[in-house]
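With one protein chain withheld, the remaining protein chains of the complex are depicted in position.
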Amino acid sequence: MGKRIITIGEVMMRLAACDHQRFLQTDRYDVHFGGAEANVAISLAQLGQETVHITAFPNHDLGKAACNYLSRYGVDTSHITYLNQGRLGLYFHETGSMQRSSRIIYDRFGSSFSLLQEHQLSWDAIFEDAHWLHWTGITPALSETAAHLCLTAIIKAKEKGITVSGDINYRRNLWQYGKQPLDIMPELIDKTDVIIAGLTDFENCMAIKEDNFEAACREAQTKFQGITTIATTKRDSISASEQKLSALLYHNTKVYPSKSYEMTGIIDRIGGGDAFMAGLIYGLLYKDHQEALEFALAASVLKHAVIGDANLVTVEEIEALVIGKNTGRLLR
Amino acid sequence: MGKRIITIGEVMMRLAACDHQRFLQTDRYDVHFGGAEANVAISLAQLGQETVHITAFPNHDLGKAACNYLSRYGVDTSHITYLNQGRLGLYFHETGSMQRSSRIIYDRFGSSFSLLQEHQLSWDAIFEDAHWLHWTGITPALSETAAHLCLTAIIKAKEKGITVSGDINYRRNLWQYGKQPLDIMPELIDKTDVIIAGLTDFENCMAIKEDNFEAACREAQTKFQGITTIATTKRDSISASEQKLSALLYHNTKVYPSKSYEMTGIIDRIGGGDAFMAGLIYGLLYKDHQEALEFALAASVLKHAVIGDANLVTVEEIEALVIGKNTGRLLR
Amino acid sequence: MGKRIITIGEVMMRLAACDHQRFLQTDRYDVHFGGAEANVAISLAQLGQETVHITAFPNHDLGKAACNYLSRYGVDTSHITYLNQGRLGLYFHETGSMQRSSRIIYDRFGSSFSLLQEHQLSWDAIFEDAHWLHWTGITPALSETAAHLCLTAIIKAKEKGITVSGDINYRRNLWQYGKQPLDIMPELIDKTDVIIAGLTDFENCMAIKEDNFEAACREAQTKFQGITTIATTKRDSISASEQKLSALLYHNTKVYPSKSYEMTGIIDRIGGGDAFMAGLIYGLLYKDHQEALEFALAASVLKHAVIGDANLVTVEEIEALVIGKNTGRLLR
Amino acid sequence: MGKRIITIGEVMMRLAACDHQRFLQTDRYDVHFGGAEANVAISLAQLGQETVHITAFPNHDLGKAACNYLSRYGVDTSHITYLNQGRLGLYFHETGSMQRSSRIIYDRFGSSFSLLQEHQLSWDAIFEDAHWLHWTGITPALSETAAHLCLTAIIKAKEKGITVSGDINYRRNLWQYGKQPLDIMPELIDKTDVIIAGLTDFENCMAIKEDNFEAACREAQTKFQGITTIATTKRDSISASEQKLSALLYHNTKVYPSKSYEMTGIIDRIGGGDAFMAGLIYGLLYKDHQEALEFALAASVLKHAVIGDANLVTVEEIEALVIGKNTGRLLR
Amino acid sequence: MGKRIITIGEVMMRLAACDHQRFLQTDRYDVHFGGAEANVAISLAQLGQETVHITAFPNHDLGKAACNYLSRYGVDTSHITYLNQGRLGLYFHETGSMQRSSRIIYDRFGSSFSLLQEHQLSWDAIFEDAHWLHWTGITPALSETAAHLCLTAIIKAKEKGITVSGDINYRRNLWQYGKQPLDIMPELIDKTDVIIAGLTDFENCMAIKEDNFEAACREAQTKFQGITTIATTKRDSISASEQKLSALLYHNTKVYPSKSYEMTGIIDRIGGGDAFMAGLIYGLLYKDHQEALEFALAASVLKHAVIGDANLVTVEEIEALVIGKNTGRLLR
Partner (left out) sequence: MGKRIITIGEVMMRLAACDHQRFLQTDRYDVHFGGAEANVAISLAQLGQETVHITAFPNHDLGKAACNYLSRYGVDTSHITYLNQGRLGLYFHETGSMQRSSRIIYDRFGSSFSLLQEHQLSWDAIFEDAHWLHWTGITPALSETAAHLCLTAIIKAKEKGITVSGDINYRRNLWQYGKQPLDIMPELIDKTDVIIAGLTDFENCMAIKEDNFEAACREAQTKFQGITTIATTKRDSISASEQKLSALLYHNTKVYPSKSYEMTGIIDRIGGGDAFMAGLIYGLLYKDHQEALEFALAASVLKHAVIGDANLVTVEEIEALVIGKNTGRLLR
């Protein structure tokens, strides 16, 4: 069953307008469930890892359906909490095509997860035998309670010698509870080993203004001594269905570049970054740094061909893409 | 175009699990829009009346889609307000069958409508040439702002000599902003000409505890001198798909009974009461009291055969049912 | 392969609003193909007979799709004509439920079939080895050309000693080309052995005004000496989904009554009469008169449980219903 | 999490023709997964029990999808085996309506489960802390290997003092590997505490020919000393959508009768017996015998309103039906 | 609400084979409504203009559904006429892909609109406060009545000093009522300020044979003195899903060229020209000529990413594409 990996974060119901219809047209929404951290958990479960997701759901059947979704795809849900307070976060999704952009309307405030408190979790049971904890910058942006919960998780993980990764993932529209990212994020980042961050994230969450990734990484490693590895992806958006993707990995003062993929006929780009993160965790656990980066990027590319928030692909499929085998063929 | 009728109230998106699936099963939701008052507006528009709905929507495409839904079915939406605050209220619906109940999970707190303020509306334009104003007990239950808005509408209508109807419609799960129904409702009811109320409504919103409709009506007419007419429906629920429906109308100290209908193979019972209300308004405008009651009840019966919240049937169809013509036939 | 049976008539595309939606609601139509005579042909093909349908389609892919539908269900389409004139007749269908009626909006004028001329068919090849010809009162109602075509078919069949059946099926909304039913129908009926007719049909197409079936039959047999057998069905419509069905057969001065079936949860009643006709033809070919009637009626009952215009059931299924075996069970 | 209950048996993919279409019509199949024993496991999971299902799947994504289905609905799948031999059993389902029967075409021979061998399972881990083992007569009918596996499971359970239940469920079309039911079943039944059996099962699997349930039970208890409790359901089939259901329980020489339910508008009757079995296990664990029987029957009734093979209802819903509360209402 | 713009023309129901199926395959049609002029009206309504569409529908629910479609998307339908004559025009659509072409089968003859007469409209009310009238070459091609209606509208608009635009849009398959384009079109064009015309249109409707746009425009301006502005689009069709689009605008002896867009993954190209027309009207009302052209072209490009006949995009989306912002991104 691979290694035990803990993720923590909000899970939302995605309501997706189908058949390329716009919000104004659709009379039907397809249901998916996702969240930046749960997407990582589901993806890693497909890669054979034992993943445990920490979250809270409202105590009704929509919360139960969200939980069942995680179970269906192999995530251990035994540490999920049902609360009588709060709601299930939602987001509505309109799939772009050609030059028309994809759009998301969030309806996530007041979620049960944003109300989940440290004492409601069995931390020792959660972290028993665990190898990795993963968090993202979305959690501390939701509420003061959530920010505190995230910090608690990181501290407890570090106490037990567990590797911690964080996807900085700055979102301007969140952070509405009175704190600014720079009030909160530095403390979290400082205790994190592996981060994903782009230049905007460096600036907003680490107060590092640089115009290239390598320089930003050097400065980050100086400021935040816990960080050992930083990665980022680069996306060129020609249209909603045609994009290029590559990535960079910084480790031990060295920058590793990746291949670049042309993606045409994109099915669903939501969760592309989370698929990269899941691939990177897997790669760092089982491969060297260059291989880890290529694995992570190939995982992310395949995600764009998978509908839904999480990356339902196997190690074999990712490794085949890395070496250019079977690309787009008909496998009988 | 019939008469100008004003309705005021929240409009929600209904997300309906399809094909008889339970919340735990569905991966698709059908979209309808509805609200107790807007359902009345849409239904009356099908009956040839000029209906104007007053509400507020969030200023994004989900709000726009809700508004377009009203336009599609002939409601004048020119007095609808778009706010940058609040969200679109939602409710999730699971259709029962046989002995399994239908269920609704509401997710409606914080709607834009609950934030709509009196000064944001052009009252004179709204009521120009209007014959009727309709409100329900849901609006004052949403927020103090909404309760005040409802009162304002009623007062302005009465000032202009417009008939006012109210569906008392007590909902225990609402009323969470600190006021109790008896703090608010009596003042609204006192200025209302026509109400729909069952025994629970009499008790909770008028402090009238009686065990039969006629006695409650007599007492109500004593306490609330504006009331001229009171109606109620009676439903016997054998199963989710098999029910009986009848109704009573109180006017001028007299109780009018109705026929009773057996409904088997019910398609969608949501909005059955609103269809009755719409039918009653039409009936009171154009027919005598006994005819109005039978028209209202037949309208409500037909609603159970129409999917969605509002009653998309015509005067001809309702009148045919009243006289027992064409029932369930194949009309070529 | 059973016996060779010829049917002649228009085939329309049915566009059916799905999921119980009304015309005003649907954004999707399910496609079926049907016509009173083609329904008989398809049904008889399921009963193991060799059926040949005579019609004309416009020479484009909608006509081809209609033709393929007949082929799919085992009808010989080798005598179907493609014309560069005319269109494919259509009808739109809204399925009723409960007390709400089902409705059809026809859009069938100007069909290719209504333009099909006698000389465009290979009559000798069509009737070679044939045992039966079936026509309905819809064909002579379409156009003068169609009325003439129908007469030609009947005359040629009689010349070859082939049994002829006709479903009188009077439709007030047709007959728009200047002739009245009584101008045309008597000559056709006079050459027909087996007819289906209700009291309205007797009056409008045979000028026989009686208030009971037996008396009408006696008079018909006096007026039209070719007639040997007359049948009719009786439907009690409680609602769109709950009806009762029984039938009568007149032969040789005797009236045979049938069982009566209660039908609840009706799926699709269109083509119920054509299913009866197909069952009757099969019954008269292979069974005695009482058995033929019961077979025809049971076939018609089962049709109400089959979606689409034609009756996709087997001899075994019909015979099981006649003896009350397996009714509504789960057959593994 | 309730009690640990072990079930063992084949899981098939159900391919269900949708929208009331017949096999000859459908161009789409809805996917469910089910099997008599897995249905019990899923149902008990909804009732709050910790269920573990033992089976084998082919080692490809269809097997994985079947396994994920069990996980989704809360069944512990950690003891499921993936084999490189065998296939996923399938069954095709056509939903009947009115007098038209439902039909199943099985395509289940050669399944991976029928090849699963005793030594491929970790019996001690499976039965650790377990309270109950459930098997059905389908497993010994599949293959000699499966019959042996079933016997092994029962013996090991009895050794550990675990209660054993068996649904005798005789199926004539299985038993094709050379053994007869009476060669195999008596040994299994003899070690079983609680059985479900109808008169046909008594005759074919226990060589008990009686014409009433009580007499058969008495004789069974004499022949098979391990049996303590026997139950059966009685179904009257008016049509595919209208049936009556009641049940009997024999325990300690006493026969307990149940209420009788009228079921109209049946959604899906497959798994009705398994829902009864699951309800009975729950009832026998937590209630007295009469209550257990009523609980089991109400569970089975609700199953007929739930699409899919397993009974996705809660203890609260079943108990409400037992006391006649909320039947078919709209719960807000 | 922007400016009041009047459009006049036939509205058809589009029946679109779904999921890339061919006419021969589909058993389901998706419903859209469209017509060259109504598409302009709907598109301009999304751009914030007050649009009024003039047409006629048959007096049944298909006509009502078409009318509701216009209302839903913000078009004023108060001047639409319901006639007891004529039918709703239809067209069937098969979406091409790759090298396989898209196809339309029209079934539009005999529409209610083609029978609509001048005296059935309230011209003064229609044109009150109007800024613009738009017509296309399809209307005069339908019937002599329609040609006369179109001329009347243009004359009355000019009398009131309203700008008139016309999309010449020559269709060979129409014009079946005995008149030729050159009998009718010159008089209409002569009173029109802004036209869209390609070289085929110049030749067939204006008797101008030139092999380049500029020369044709010069000659047109000489012949038709009312014309001030002429535009055209140029499409390169690599496959059904990959095309290039650019445009030209002639005004005041000057030709303005546009950018060229590569469109890959086209969703629906029907109405691309009407989206250009709507964009051009908006542009000419609010922008200079070069900006108007770029706005119109960008609008048309976005239409190819929107399903249905009309262009459901906003001014903001079009302007973003003009400046290359957000192209194909994920907007949260």
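A, B, C, D and E are the chain letters, set down in written order, and residue numbers restart from 1 in every chain.
To be clear about the criterion, a residue touches a chain if its C-beta (ideal position, glycine included) is under 8 Å from a C-beta of that chain, and two chains touch if they have at least 3 such contacts.
Please read all numbers here as calculations on a predicted model, not as lab measurements.
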Checklist entry - In the intact complex, which of the depicted chains does the undisplayed chain touch? => result A, C, D, E
Checklist outcome for this item: Touching the hidden chain, out of D:62, D:215, D:285 or D:322, is D:62
Item to check | Absent-chain contact - pick from A:266, A:280 or A:296 | outcome: A:266
Next on the checklist: Give me the subunit E residues in contact with the hidden chain, please.
Outcome noted: 19-22, 24-25, 96-104, 106, 171, 173, 237-243, 264-265, 269-270
Checklist outcome for this item: subunit A positions in touch with the non-displayed chain are 18, 73, 261, 263-267, 301-302, 304-308, 312-313, 317, 321, 326-332
Checklist outcome for this item: Note that subunit D touches the absent chain at residues 15, 18, 22-24, 26-32, 60-62, 64-65, 68, 87-88, 90, 92, 94, 103, 105, 107, 109-110
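Here, only the chains that are shown with their structure count from here on.
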Checklist entry - What is the distance in Å between the mean C-alpha positions of subunit A and subunit B? => result 44
Checklist entry - Roughly how many whole angstrom separate the Cα centroids of subunit A and subunit D? => result 41
Item to check | Multi-chain contact residues (two or more partners), subunit E | outcome: 18, 27, 68, 73
Checklist entry - Can you name every chain pair that touches? => result A-B, A-D, A-E, B-C, B-D, B-E, C-D, C-E
